[in-house]
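Missing here: one protein chain of the complex. Every other protein chain is in place.
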Amino acid sequence: MNQIDHIIDNALAEDIHTGDITTLSVLPRPRKMRGRLVAKEPMVLAGIAVAQRVFARLDVTVSFEPLFCDGERLQKGDVIARMEGNAASLLQGERVSLNLLQRMCGIATQTAAFVQELEGTGARVVDTRKTTPGLRVLEKYAVRVGGGTNHRTGLYDGVLIKENHIAAAGGIIEAVRAARAYIPHTLKIEVETENLEDVALALEAGADIIMLDNMGLEEMTEAVQLIGKRALVEASGGVNLRTIRAIAETGVDIISVGALTHSVRATDISMLMEEI
Amino acid sequence: MNQIDHIIDNALAEDIHTGDITTLSVLPRPRKMRGRLVAKEPMVLAGIAVAQRVFARLDVTVSFEPLFCDGERLQKGDVIARMEGNAASLLQGERVSLNLLQRMCGIATQTAAFVQELEGTGARVVDTRKTTPGLRVLEKYAVRVGGGTNHRTGLYDGVLIKENHIAAAGGIIEAVRAARAYIPHTLKIEVETENLEDVALALEAGADIIMLDNMGLEEMTEAVQLIGKRALVEASGGVNLRTIRAIAETGVDIISVGALTHSVRATDISMLMEEI
Amino acid sequence: MNQIDHIIDNALAEDIHTGDITTLSVLPRPRKMRGRLVAKEPMVLAGIAVAQRVFARLDVTVSFEPLFCDGERLQKGDVIARMEGNAASLLQGERVSLNLLQRMCGIATQTAAFVQELEGTGARVVDTRKTTPGLRVLEKYAVRVGGGTNHRTGLYDGVLIKENHIAAAGGIIEAVRAARAYIPHTLKIEVETENLEDVALALEAGADIIMLDNMGLEEMTEAVQLIGKRALVEASGGVNLRTIRAIAETGVDIISVGALTHSVRATDISMLMEEI
Amino acid sequence: MNQIDHIIDNALAEDIHTGDITTLSVLPRPRKMRGRLVAKEPMVLAGIAVAQRVFARLDVTVSFEPLFCDGERLQKGDVIARMEGNAASLLQGERVSLNLLQRMCGIATQTAAFVQELEGTGARVVDTRKTTPGLRVLEKYAVRVGGGTNHRTGLYDGVLIKENHIAAAGGIIEAVRAARAYIPHTLKIEVETENLEDVALALEAGADIIMLDNMGLEEMTEAVQLIGKRALVEASGGVNLRTIRAIAETGVDIISVGALTHSVRATDISMLMEEI
Amino acid sequence: MNQIDHIIDNALAEDIHTGDITTLSVLPRPRKMRGRLVAKEPMVLAGIAVAQRVFARLDVTVSFEPLFCDGERLQKGDVIARMEGNAASLLQGERVSLNLLQRMCGIATQTAAFVQELEGTGARVVDTRKTTPGLRVLEKYAVRVGGGTNHRTGLYDGVLIKENHIAAAGGIIEAVRAARAYIPHTLKIEVETENLEDVALALEAGADIIMLDNMGLEEMTEAVQLIGKRALVEASGGVNLRTIRAIAETGVDIISVGALTHSVRATDISMLMEEI
Partner (left out) sequence: MNQIDHIIDNALAEDIHTGDITTLSVLPRPRKMRGRLVAKEPMVLAGIAVAQRVFARLDVTVSFEPLFCDGERLQKGDVIARMEGNAASLLQGERVSLNLLQRMCGIATQTAAFVQELEGTGARVVDTRKTTPGLRVLEKYAVRVGGGTNHRTGLYDGVLIKENHIAAAGGIIEAVRAARAYIPHTLKIEVETENLEDVALALEAGADIIMLDNMGLEEMTEAVQLIGKRALVEASGGVNLRTIRAIAETGVDIISVGALTHSVRATDISMLMEEI
């Protein structure tokens, strides 16, 4: 929770800094208002607790009542939450709260679209490290809300051996061995492969996960067969809503999609306020 | 620069945290490599100094030579920059550097598309406060690179009197008067208006800028005529690439577009590395 | 509020650091006391909420009842506030609370003296960036409490084109044009002028505010006439309580006074404590 | 040094925040300038390394050559330092550098005036905890430069037993005993006394330092004789340039003066810049 | 208290970082549990408020009832505290709470063993600066709980003139004089001596404390007699539980022991949890 408070406080400081001069000058005295967050289009809700927390960090006396839970599908016009409190606090928290919420709903909604494409296949959609700097913890959460799962959080909690690592180590087998000797026994080792020879070597090296990087559908199918459940198989590269189902049908276990977080359309949510 | 270093250090800590375990285990000894940043599609470059700074914060011995300047249009295949240094540093900075650069180029490219639509009209495109929490300073910079200009940075450096402020103050004239008495004489006052009566009151109140919020084209045209250059006129709401030119042709001075920063497609840039 | 909490926490850490060893050793057990803040000389009150907040940051169980509001004039002997709580908390917060309060009252009192000199003229007193490093937000607040208004908060929320900028840009007109193209449309542009030719150029350039820097009374009068309400006029340099009225009578709109914040006499306030 | 860098960085962020928009827009390209810091009145120099450090934190390529050392007396017109570097860096560091330097020189100059009054007596002037929140380390340094010495830095590195502590402990002897049992053996114990009976008790308790709080000259003289060099004697309360010599002549060892730091007139220093 | 909160928050962030994934996945819904802290061996309790504070920082709804006070001797099996609250909070705070508590109890228990050896002698045991980086304030507290007292907290609140300082100053007398002129009058001066000539010089110089560094018992005895109560005498070097009593019997006032904090065995404490 502290990481999220840090994000929120930072965002509020960025927006308010030395003071909301419009509200300080025009609304100098406390005044109660009511507000509603309203969905202006269909979406998957993600981040309602974050939206709520923005107001709590600003002013503990603001009440905020969520009417939906993360993961629920909203229709246009749905009232997502009601709040009540000092007008200045509502006005000052509005933008930061929406900026975070709209982005998180955008990610969950987009992820859900990918997940839906996979229905009936055994594959799962995972995110990547292509997240917005500073917001990774929220964005990875939104991916989970949308029905996806997460790849490693960062460079510190997962091993992904790429081409340059392999070249430096002198080969896939040497690279996997070096990693195994160093890392906690609680982590798996993933190897990025470009072709079937790489795949064979990764298998021989005892890789726990084999990434098929930018392979064609046929080559992926062969790779899946070659691996034969001896390692998890991850497809990566060129994945979008039109291509994902065919990729899943090659039999891969996991499909990673950078666009889940690097190219997000904020969903349309408004905050309406009224005097009490 | 310190704000930007803070963003970069935060992003690096988010990604690397206790250590890049793949590189630490597989590439334990220093090893020189070369890298290139390559555009994989046309775009407007923005943020090259930020991309460079990421590597400098990690390792001052990495050399980084930009081959294009912010604001230049890149074609697919253009090499944006060359770098050389310890492989571990290149591998560890790659993702953060790209995450920032691809987002900034996305914003600049999108802004440039809006600016192009306005050619020949007197209107300027401005951004909003709908930015990614924590990255506002970079995103507003990218808007300028793309040919747009900035609205206020936050709640602290500009006055924007909205409906709720007006209700609380007892009217537009009272609200503007209260703001004028409070704020530095170096700041202008903007009033959000919903209709022509509001516009007339804002003019009478001496507003420096009048925002026409979600008005139709005809009402906007009338408003512009009513104002008659006595205040800057800003159009807001429902602006996209298909509607912006018609809005500009009503004679407004400024058009604000939330999508410039709230819904960004990261441009496609790769970092290629090779042994020396 | 977070900026102010940051100032307070920093000040408390500076004073208490690893612990108030006198109180920890001599007063090891909780013990209730009452305290009063008493004005020892006439003054304008400013910062009572800050004084209160110091105790709240230390110990939420301290009660603090302000008996006057910011902006009120106090007489010698007035009890400004009453508080009650654990003796250790009162003793540990006393110095930081007074250091902040006495300084803020000093600024408000001094500002009020300048404002009084202007009675009946149309001019306002404004502060400058000559504030105590780290305390600007509090000091600018105290200026407002004393009846003054604020100049720009920093280099980021106002444009002030000085001699060196003009030289670099190649002239006043070029400098104003460059600034106008860059800055948010919500900000005004101020030009510092040394003589009437500068004033004429600044007018021609469309400056929103013209600063008359260190001009004599006669030259100021001429400048005011030349400008003829087409821009705000700010007088700067050599302003003190003996000179300010004559300056105002030249017709300038704004008079900036560095001494409001750079040379402050702390007002005399005591905290008296007694056992309950 | 890190504490000082923290003060400087904080002050620069306070002033520059998201950017010096005047310089960014009007002076977009690097341009070399020279600057001089010039004393506009006589003063004792204090803080030249701090002034220099401001520019180093902003831009390591600025050269800064001090022409005087801390502690030297400056005459009107003396050039304190020369600098050369990018115009933007000089313009952006100017105000913070001067705000710190002028305040520190003000403290040193004022302290030196007190010290001069004591010439030939054995007494020393010390400061108090009535410093500017956040700047204590710099202000206490400036007091030393002016020829004074420091009282405890904060509540953590010295024991000062006051009336309320005595009441809580049940008497001076009990309070001193409690402190002695708790504190490091490297610290002395000071007791605040209101009258000669207190003084006698403090002596009996073995206090290392006895503060005579707001006593008249005669009572102070008696106290000094009673103490007879068995403890250091500190006079406190109502000290100013007119009263300090008589106080010193009572034979006290130390005289503490809150005004050294709580009421400071910034000395007048300008930064002049010219093109190269 | 803020320093301690900083240590706790830092420790929690170190352990939990982006989230306790076991508890988040397996225990997603709130669930009440009870916990007990149980001593698994005899020890002196120190840090119970710190252990409690860990849970408060995580989750203010956790109740925590201490059953013993710092300084009490615990037997194997004693229940130190009871707590009740959300299972996730108990599980997430357990390790940090124990890591701090077990270390603090280890220090207090070890200190108490040294103190016991001194019974009947007039000597006190003090700690050194050989503490765990970042935890000094807690470790020095634990020493006091164990019956020891503290040496200076750091380099800033005590003077200890060592061999290299003496060499640089040109002699003990010069070094003490330089320190006396510089430091607050509230601090004592300690000189480290290697032999009786040093001791004689330190006495002549007016040192307040004389450290006998690594002297034999006989030489210490002579030094104590030479000093004759004119300064505090501190023994240092080669102190352990077998040697300390003999050292104390030489008549020294203070014996400093690095091992109190640099080599600590964590006492064995368990947290037992059960469903409600």
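For clarity, chains are labelled A, B, C, D and E in written order, and residue numbers in each chain start from 1.
Here, contacts are C-beta pairs under 8 Å (C-beta built on N, C-alpha and C of every residue); 3 or more make two chains touch, one makes a residue touch a chain.
From a predicted model like this one, the values you see are computed outputs, not experimental measurements.
The chain not displayed here makes contact, within the full complex, with A, B, D, E. Listed residues A:T132, A:T153 or A:S236: the one in touch with the omitted chain is A:T153.
Screening E:H17, E:R53, E:R124 or E:R144 for touch with the missing chain picks out E:H17. Listed by residue number, the positions of subunit A touching the unshown chain are 124, 126, 144, 149-153, 156-160, 181-188, 190, 209, 232, 234, 253-254. Contacts to the hidden chain, counted on subunit D, fall at residues 2-3, 137, 140, 153. Looking at subunit E, the residues touching the absent chain are 7-8, 10-11, 14-28, 31, 33, 87, 91-92, 95-96, 98-100, 102-103, 106, 129-136, 154-162, 164-165, 167-169, 175, 178-179, 181-183, 187, 262-266, 273, 275.
Criterion: only the chains that are shown with their structure count from here on.
With each centre defined as the average position of its C-alpha atoms, the distance from subunit B to subunit D rounds to 45 Å.
Residue positions 17, 153 of subunit E each touch two or more of the other chains.
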